[in-house]
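One protein chain is absent from this view; the other protein chains keep their places.
A and B are the chain letters, set down in written order, and residue numbers restart from 1 in every chain.
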Amino acid sequence: MTLRSLTRFSVPLFNRFLLHNKTSVRCYKPRRALMYVPGDDTRKLSKAFKVDVDCIVMDCEDGVAMSRKETARNTIRKLLDNGKPLKPRDYDWAIRVNSVHSGLLEEDLRQVLTAEFLPDTILLPKITTVDHLKYFSDQVNNSIKDEEQINLVMYIEDALAMINLVDLCKSAFELSKTSKFKLTSLIFGSDDFCASIGISRSENASEILYARQKLVVVAKAYGLQAIDMVYIQYKDLEGLKRQSDEGARMGYTGKQVIHPNQVPIVQEAFLPSQKQIEWASAILNAFEEQQKIGKGAFNLEGTMIDMPTVKQAQNIMNLMRSV
Amino acid sequence: MTLRSLTRFSVPLFNRFLLHNKTSVRCYKPRRALMYVPGDDTRKLSKAFKVDVDCIVMDCEDGVAMSRKETARNTIRKLLDNGKPLKPRDYDWAIRVNSVHSGLLEEDLRQVLTAEFLPDTILLPKITTVDHLKYFSDQVNNSIKDEEQINLVMYIEDALAMINLVDLCKSAFELSKTSKFKLTSLIFGSDDFCASIGISRSENASEILYARQKLVVVAKAYGLQAIDMVYIQYKDLEGLKRQSDEGARMGYTGKQVIHPNQVPIVQEAFLPSQKQIEWASAILNAFEEQQKIGKGAFNLEGTMIDMPTVKQAQNIMNLMRSV
Partner (left out) sequence: MTLRSLTRFSVPLFNRFLLHNKTSVRCYKPRRALMYVPGDDTRKLSKAFKVDVDCIVMDCEDGVAMSRKETARNTIRKLLDNGKPLKPRDYDWAIRVNSVHSGLLEEDLRQVLTAEFLPDTILLPKITTVDHLKYFSDQVNNSIKDEEQINLVMYIEDALAMINLVDLCKSAFELSKTSKFKLTSLIFGSDDFCASIGISRSENASEILYARQKLVVVAKAYGLQAIDMVYIQYKDLEGLKRQSDEGARMGYTGKQVIHPNQVPIVQEAFLPSQKQIEWASAILNAFEEQQKIGKGAFNLEGTMIDMPTVKQAQNIMNLMRSV
């Protein structure tokens, strides 16, 4: 992939990778918009690869009826055997398999992991305990070749997973030391989460603020992307924009989308605004001046500017230079 | 009890019990409204049993002055010796004892646990550490007969308890494997909690959102009921309704009440609304159609409907059928 597509907040993570592992940088996949396509729908699948989107998810799970699971698996397998479709810019080629407790995962993974070409990423839904991760790790290690590696994205979508969240991240990192997967992102599966605590989600989602913000903090503590909930009223693009901006303000780096029309709004929301760029630029200019004359914290139009503020400004400018 | 009185969000829990243990289902106690009555006030006690309420709490703790603790104990003991008063529908016959560190608990439990009839449930206030639970477990095991069992409801009402919350739940489940109690619910003791962090609670309680929402997530992760705070302005029924609805939207399954007039409003708030029932019904009808033609996720009037949404709808309809 090129650096052009790096998401808004990937820069700190990116810098961290730079220090340790130059290869990882080249593998970095932005996921501002993560678009679901039913794995059994060849028409929608072929249309999806024409959309300019960071991440395409070929779905085997909730978007596919029970009677169509086999069809979805076979359709996706055929695509994998043909290799990753080329697009004007690189993207994340991903598959959402069924959950560990569905009874469908073993066959899902067998088809995916023995294909001619591996996808970039597997999205594993409904993880709640460390045992789910161990099961996944074993399946991956038994099926893919030694030199290969695959990205893992974990769904956090019930109360128990939310409680076990830190342990799940620690365990994934521990397992990946000797396994062939690498955890890159957490997805907030808000609708399943709401079902698990017995509620319906409201428009502003204030009733799940604790969960929504905890997920961001844990993700960032472990250098992971945080992917926000689906906006299901897919015809309401204003509502989508409002919720996307809200997620970005909280620290989410991307959002799940269920319709191509949602993509540009979401990918825009996870880039810095013109105002933020001007703000960042002014701060960095002033900072340079102050450093020359040996001052640390300084004031700019009545606001005290110190190192954390300068760092935020740097993040914004680095990203904009990349895109 | 009959299924008629199951609370709004008990269905997932109920289903879980169904899978494992048919007996537990019959013991399931809804606690939409949990009404306190001072244990030393025979007039209020006898009136309480005429109220149509899910749970009656005969109080030995904060509702009883220090000089009246002995009277409360003796009054409650006499009631226990006479057996559970009959009411048109079954209810939870509960006692709030004093806390472990009060110095009063040993005598409270001696009187309660050696009575002719056991109450359904003991409410244990001001639990902060696992040691409190061990103490309680020992007292119960030494006092009640082998074939008997009693429900435990834990109050979470200070900062340390909130920090230790997951450990407290795990420990209660561990202890109950070899003990004669079963943890069923967590109560958010918001006023003591506010005192412990040095604040006064505001009308909308936004300053304790973290604590209020964390309690729900932990409760649901362990299949427990979550009981919301007291609305102390007991003459303000509109305010009560607002706060009850808010709690229900967050996932609380019930609420503490301090006056019989609060009961119907609270019990209503923890049932699904007519709008929710219509919504659920429409979704389930559409889902059945779509399953027939082999589709998973589908759209209904511009909204994407997938499995989590279908599950929420099923919860609502199952509950309404029960009541």
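Throughout what follows, a residue touches a chain if its C-beta (ideal position, glycine included) is under 8 Å from a C-beta of that chain, and two chains touch if they have at least 3 such contacts.
Fair warning: this is a prediction, and the values are worked out from it, not measured in the lab.
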- [ ] For the chain that's not shown, point to the residue among B:C194, B:V216 or B:V266 touching it.
- [x] B:C194
Task: Candidate in contact with the missing chain, chosen from A:F193, A:Y210 or A:Y231 - done: A:Y210
Open item on the list: To test your reading of the contact rule: which positions on chain B touch the chain that is missing from view?
Closed with: 38, 62-68, 157-160, 162-163, 189, 191-192, 194-200, 202, 207-211, 230, 232-236, 258-259
Task: Where the unshown chain meets chain A, residue by residue - done: 8-9, 11-12, 166, 209-210, 213-214, 216-222, 248-251, 253, 276, 290-291, 294-297, 299, 302-309, 311-312, 315
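Following the convention adopted for this analysis, only the chains that are shown with their structure count from here on.
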TODO: Fit chain A to chain B on CA atoms, both being copies of the same sequence, and give the resulting rotation angle in degrees, nearest 5.
DONE: 120
TODO: Determine the centre-to-centre distance between chain A and chain B, using the mean Cα coordinates as centres, and give it in whole Å.
DONE: 37
